[in-house]
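To keep things clear, I will list the structure first and then write my remarks on it.
With one protein chain removed, the remaining protein chains of the complex are shown where they sit.
Now for chain A:
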């Protein structure tokens, strides 16, 4: 292990941790805003209790999302200082704007929402959670635009005097085709995560309380709402994933060739479903099960006559273009992460259909297998999100800024050239520290989420907060206190 490997592991571990909690935040904020809107509009206390119940789970999750996010803001400078010098002029802008235009909004208005239940007029309080819901999605756009620039740099040139990438068009950066596709894909992924979370938790509760009135008034509508969100998001994921795939075939051919373990350039290659072998970058890869036509459609939207370049041929091209080096990602990881991401989508989609079928016409399901199915569904969107990001990020190796085939060829940087020159022991120290602390906090997070889910909506949440006269609560107990 050298500094490069340790730094890569550290960034990978901290980012994957961060992105366990982030999609739930991004997706759940609008769903909670929707629940609270339903309560404000209809006055139905069931939606109030759901808002409070999921609001608590949201806050438990939000804390860890914030905590793991702080590190990301500084890790570029700490471990990837050479990268930061090269791209700072371009990459820093969306990061700073994310802080100014999104983080401030979400943190401030979340504080208002948490503490403002009896302090703010009802509509103002509702507006607060909507601001949070919009801001968390806006922050996702900024950071994904920054990431997409690394995958497909646009709107920049290298200044020969300084040897740095310099921004030439912020509009190009924010309308980067990769950014738009990746953002919509990630947001649909987040909505699927939150939809599946709501649907699974409420389905489990519906079975558990099927004799109770609240199964019918509260958990059934919420489970159905979650299921609909899942199905819409699944369709959205398929469409945006297809768009993203076509972009990648064009702009990052090496990544897609690795996703298919396609070693040699072929015309109309078949889509590979199962591959065995060492996957050691094309030494002994055997495709066992293949489906024809699928890959050409995925790549170009045509049935035949599609020529796709293989890993080995691309490697040769890159050596000619960029000099000697190994330009191949890890085939095993890219191949299986891609399949895991797509395959794991089946579970929540199937579950959502089951929910809608079992609750049709006012029915309340009571079968045990259904509540077990709900529990099995819970982790799958999280795993799919992680797999997708692992594929995206490890598929661009060895680059940290991937050369754009139609852009300034000087804008490129390998991860080896981007890392800070630290002694390995220092980076190991931070790697171990973050891994241990994040690990411990994730255990507590899981325990808290589980505990609060099993406890269900609380007694003291049963009555809607009374509307208060202005300033009339100056002596009353606070509606919420840490």
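As a working rule, a contact is a pair of C-beta atoms (placed from the backbone, for glycine too) under 8 Å apart; a residue touches a chain by one contact, two chains touch by 3 or more; residues count from 1.
FYI, contacts and distances are computed from a predicted model.
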item	value
Identity of the absent chain, which is to be given by its UniProt protein name, from "Sulfide/dihydroorotate dehydrogenase-like FAD/NAD-binding protein", "Hydrogenase", "Cytochrome d ubiquinol oxidase subunit II" or "Na(+)/H(+) antiporter subunit B"	"Cytochrome d ubiquinol oxidase subunit II"
Absent-chain contact - pick from A:70, A:346 or A:410	A:70
Residue touching the undisplayed chain, where the options are A:78, A:342, A:356 or A:424	A:78
Selected residue (touches chain absent from view) among A:16, A:40 or A:112	A:112
Contacts of chain A with the absent chain, listed as residue ranges	59-60, 62-64, 66-71, 73-74, 76-79, 81-82, 84-85, 87-93, 95-101, 103-105, 107-112, 114-116, 119-120, 159, 164, 166-168, 170, 420-422, 426, 429-430, 433-434, 437, 441, 444, 448, 451-452, 454-455, 458, 460, 471, 473-482
